[in-house]
Each structure stands twice: as structure tokens, then as C-alpha cells.
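Here is subunit A:
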Amino acid sequence: MRNDIVLETQGITKRFRGLVAVDRFDIAVRAFTIHSLIGPNGAGKTTVFNVITGIYRPEEGKVLFQGQVLNGLKPHEILARGIARTFQNPRLFKNMTCLENTMAGQHAHGRAGFWSSILRLPHQRREEKKIQEQAGEWLHRLGLWPFRHELARNIPYGCQKLLELARALAAQPKVLLLDEPTCGLNESEKATMMNFIEGLPKEGITVLLVEHNMNVVMGLSDLITVMNYGKKIAEGTPEEIYNNPVVVEAYLGRGESNVVKSG
Partner candidate 1 sequence: MRALILGLVFLAVSVWAQPILIGFQGPLTGSWAVEGDWALKSVQIAVEIVNARGGILGRPIQLVVEDDGGTPKGGTLAAQKLIAAGVKFVVGTYGSMVCMPSSELYEEEGVLHINYGCTRVDLSARGFKYYFRTSGRDDSQARFFVEYVIPLFGAKRIAVMHDNTAYALGVAEDVLRFMKPLLDAGKLQLVYYDAIMPGERDYTPALTALRDANPDIWYYTGYYPEWALLLRQGKDLGLDWKKIKAVGSNACPISEAVKIAGIDAVMGAMITQEPLPAFLVEKYTLAKEFVTSYEAKYGPIHDSPWATYAADAIFTLAFAIEATKSLDPVVVARYLRSGAVVGEGITGPLSFSPEGDRLGVPYMLLICNEKGESALFDPAVHGHLVGM
Partner candidate 2 sequence: MRLLGKRPTWLYKQPVRWAFLAATIALLLSFPFWASRYWIDVGFYVGLYALLGLGLNVILGEVGLFNLGHAAFWALGAYTTAILNVRLGIPTLALLPLSALVAGGCAWLISSPIIHLRGDYLCIVTIALGEIVRLVLINNPAGLTGGPNGVIGIARPVFLGHVIRTPLDFYFLVWAMVALCAFALRQLQRSRIGRAWNYIREDEIAAEAMGVDVRSLKLLAFVLGAALAGLAGNIFAAKMRMVSPDSFTFMESCLMFCIVLLGGMGSIPGTILGAALVVLFPEIFRPVAQYRLLFFGLALAATMYFRPGGLWPRRRAVEFTAGRAARP
């Protein structure tokens, strides 16, 4: 059982000027599953993501990836280990083309250095070609190929969310952290996105998902962790969570309307 846990946090705590955003939080993500993290606004979900990806340093606790401690590593080192993410509001490189955006995911796997780039040495050319081809492939799969030479800021919002996903996937992650991937999408875009995410574990990518849309969560998740005020309050299969009175009280009880946009 323990062996197939790829990503795990042990008692992580993150404070902002006295406010405890995440409080001794544990989560264990099993390989090749879709694990959802839900909770009301301000519950600390995004903070957990930021701690895992190294953007924030936790005051306490450990983050483990394939049994290795990630604490103290920088975000780019964490990506290189195999954890990629998307952001709640797409953080694309707005003045660059979609293709270039997607190529960003490959950056950490590139080896070409300063001099070989200037001199265009053969291995650098080969690498460039490979980077472009892989990025192009992901653009194809997500239906963004027609936009490849458009600047990211000029494409529709739904496509921007897909592009961010393409960028993260181009990094060939083992674990993918998705922060509200369907937020702001229309129904058909939402369906495309869900279908795509659902297929990821089969390709060997474990997904940790933060989502507010209960249809998405219930439909996709293998396991759900619920957090509130920075703490884990429940964990279980979608069915268990749906029937958990604590969760209903803390979260679902407030009604869907509150839950559409998060903070």
C-alpha cells in the first residue's frame, strides 16, 4: 500500500503573519489515480499546492515525493523531479506564442548551455527540434495546434486554460497538480477538459486536483480529501465524502452558489 504513494505531505504548516493557512496537513496521493482536494474558499488548498511546488516554504512538516524529501528545493528543481502544476488563473507567458508557451515545459529537460546555444552545435539543434516536436504534439492533442503562432494573450480564455495544461504536460510530469482546471469554462470546454484529465492516469500521470465544481470532482476522483481552515476534515471515495455529515456541514451545506469562485 505505501509503496504506491508517489506524493505525500506530513504535517505541513504554513502561516502568514499569524494566520494559519495550512495547519499540520497530511495528504497521500497514490500513483496513477486522480486525487481531489476540496474545501470552501480560503481553506488553504492553493497554499498546499504552493507548498508542494516549493513556492512557499512550510514552517513545519515534510513534503515527500517518491519517498524523497522535497523541502528546501526550489520550484524549478521540484519540477525537474516530476511535479508540474497549473494555476487557478492561467499564468501564461502572455506575449509569447502558444508554441513557445508549451515549449516552456521542456525547459528543465533541456541540456543545451550558453555556448552551444550561441554556436548552434548539433546536439543543441537536435534538442531544439525535439522540444518543438513534443510541444507541437501536446498542442495537437489539446486541439490548440491552429493557435500555435498566436500570442497567448490573444486566444480565448478556455484555450488559455488548455494551453496551461499543455505546458504542464510538456514537462512530462509524474504528478500533475491542477488548480481549478474547469473554472470559468463553458459546458463543452468543461467536458473536453474532464475527458482529458480522466485519461491521464492511464498515461502514467498521477493527478492532484483542486476543484470547486462538484460534478467534476465526483465524476473524476478516485479519492477525495476535504480541508477547511487549513486542516484535513475528511478523506474518502466520492461516495463516502458525499455522505459525510462533517463535509456537508462544513462545505456542501452552504450551497453551490458560494462555491463557484474561490479565493
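The rule we apply is simple: a residue touches a chain if its C-beta (ideal position, glycine included) is under 8 Å from a C-beta of that chain, and two chains touch if they have at least 3 such contacts; residues count from 1.
How were these picked? Simply put, all candidates are chains of the complex that A comes from, given by their letters.
Only a predicted model underlies this, so the values are computations on that prediction, with no experimental measurement involved.
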item	value
Complex partner of subunit A (touching, any copy) among 1 or 2	2
Complex contact set, residues of subunit A against candidate 2	53, 55, 74-76, 79-80, 84-85, 87, 91-97, 99-100, 103-110, 112-114, 117-120, 124, 127-129, 131-133, 136-137, 140, 145, 148-151, 167-168, 171
